[in-house]
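A single protein chain has been omitted; all remaining protein chains appear in their positions.
What follows is subunit A.
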Amino acid sequence: MKVLVAVKRVVDYNVKVRVKADNSGVDLANVKMSMNPFCEIAVEEAVRLKEKGVASEIVVVSVGPATAQEQLRTALALGADRAILVEAADELNSLAVAKALKAVVDKEQPQLVVLGKQAIDSDNNQTGQMLAALTGFAQGTFASKVEVAGDKVNVTREIDGGLQTVALNLPAIVTTDLRLNEPRYASLPNIMKAKKKPLETVTPDALGVSLASTNKTLKVEAPAARSAGIKVKSVAELVEKLKNEAKVI
């Protein structure tokens, strides 16, 4: 079966971001960008399904700026067969991305679509669920285990109290949680080979998708800073401070 994987270019997870002085957003000039960590897990899961003989083709897609080609090439080096970039300049809201992905799903007709559970920049945790709504597919969010069996996929999900397993009819949407797998690294030969794999660029207009949003970000501020704490010398001093100064125990 064909598997579609969505990936996002985001600020690298090790970078401590700074808010711009004019409160218009976060300063991303000259900051290291990477593939969203949850998207890496999604690519890895698709590649493993292919290695098991379950998936026949992996198509990786990104909705974003032209520079997101780097992340698509990374996915190709990890084992995806071809890539599609839906090129859009602005920072998009989840619904717009879901609509663009829906258009790609209509065209590609995958049996399984794998996304990360959330992007570490917007922290929305919406796109997979929204794509499931637009396509009418079942959704297995926060997956820690995925097993394709015939025309169904069993997804074990990380929920608040533990784990839950659901059986979904295919085609279905799966969003990955951290413990689904350990993503591999791209080898140098594979990075070279990935340069020759096909990468198609389309525009939202060509897909007939409107990127309009009902949400508008008015401003972005730095969070309130915590006042500097103190170092205590002993456990006894710590207990004394907690009892008498902070009064929390």
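Criterion: contacts are C-beta pairs under 8 Å (C-beta built on N, C-alpha and C of every residue); 3 or more make two chains touch, one makes a residue touch a chain; residues count from 1.
Here, contacts and distances are computed from a predicted model.
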From "Sulfite dehydrogenase", "CoA transferase subunit A", "Electron transfer flavoprotein subunit alpha" or "Na+/H+ antiporter subunit G", the UniProt protein name for the chain not displayed is "Electron transfer flavoprotein subunit alpha"
Among A:Ala77, A:Ala98, A:Val113 or A:Val146, which residue is in touch with the absent chain?
-> A:Ala98
From the listed residues A:Ala21, A:Ala89, A:Leu188 or A:Val248, report the one that touches the chain absent from this view.
-> A:Val248
Given A:Ala132, A:Val148 or A:Val209, the one touching the chain that is not displayed = A:Ala132
Contact with the hidden chain, among A:Leu168, A:Ala194 or A:Val209, goes to A:Leu168
Which parts of subunit A are in contact with the chain that was left out?
-> 11, 13-14, 16-17, 19, 26, 93-95, 98, 117-118, 120-134, 137-139, 141-142, 144, 154, 157-169, 172, 177-179, 213-223, 226, 229-236, 238-239, 241-242, 246, 248-249
